[in-house]
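Can you keep this structure in mind? I'll have questions shortly.
Removed from the display is one protein chain of the complex; every other protein chain stays in position.
So, subunit A:
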Amino acid sequence: MTKRETILLKASIAFAILFAVAPTVNAMHIMEGYLPAGYCVAWGIICLPFLVAGFISLNKKINASRRNLTLIAMSGAFIFVISSLKIPSVTGSCSHMTGTGLGAILFGPAAVSVLGIIVLIFQALLLAHGGITTLGANTFSMAVMGPVMAFAVYKLCGKMNMNRKVSVFLAALSGDFFTYCVTSVQLALAYPSEVGGTAASAVKFLGVFAPTQIPLAVIEGILTVVIVIGLETYAVPELKNIGFLREKEVR
């Protein structure tokens, strides 16, 4: 391990001890039946343009070479599997990554929007995370806004010539964090507080989920960095293949 990795790991341990009391933590899926019918439809409609854009971009990639189809499908399965595995947490409680930040960095946000909704359908049907009626709202927060944010932060850090590991960490962290904020706002819009309305309700939702979601975002950031370090060490040709590394970036 390099020195930087050691520091990273120590930081992660410190954080984990700080938040050692987190109960069962899933990535924040809104459960089935929790949103009123109007909101279910509205969020679904809001997602449509992003999904269409993603679909067109995937179609283009596959028309360019049919071989990309299995690659894209594997990426989708990878996002599902990485988000279904228990990640290390100090208390032994059960927590999961979202995996969409990593997906956005590796495959781009357009592809992740379509892969994300497929993964969310599988999560609802196979793991009972999320649901069919809340699919629109969950897609908007997890498959659209989170990845877009992660990708934007990653590109911005790249423009500012930041260290790649730092930018990957920030991207995954902010993607996760933004997903949690968007979900809280979605819940607040559907259920404004009696005292103070939507804004107060948003603050309450943010506050209640903060102790579980913020450490999760930090751990997700650290794990994403560790995964990317591993990939850069062993898988340069594959990374070039999926367009993550370009020729000039390889030392």
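Just so we're on the same page, a residue touches a chain if its C-beta (ideal position, glycine included) is under 8 Å from a C-beta of that chain, and two chains touch if they have at least 3 such contacts; residues count from 1.
Note that contacts and distances are computed from a predicted model.
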Undepicted complex member, UniProt protein name, chosen from "Anti-sigma-W factor RsiW", "Cobalt ECF transporter T component CbiQ", "Chemotaxis phosphatase CheX-like domain-containing protein" or "NADH-quinone oxidoreductase subunit NuoB": "Cobalt ECF transporter T component CbiQ"
Per the touch definition above, residue among A:98, A:133 or A:174 touching the missing chain: A:133
Listed residues A:53, A:152, A:185 or A:226, member touching the removed chain: A:226
On subunit A, residues whose C-beta touches the chain left out of the figure: 1, 9-10, 12-13, 16, 23-26, 28-34, 36-37, 40, 55, 58-59, 62, 66-67, 69-78, 80-82, 84-85, 87-88, 90, 106, 114-115, 118-119, 121-122, 124-129, 131-133, 187, 191, 193-196, 200-201, 204-205, 208-209, 219, 222-223, 225-231, 233-235, 238, 241-242
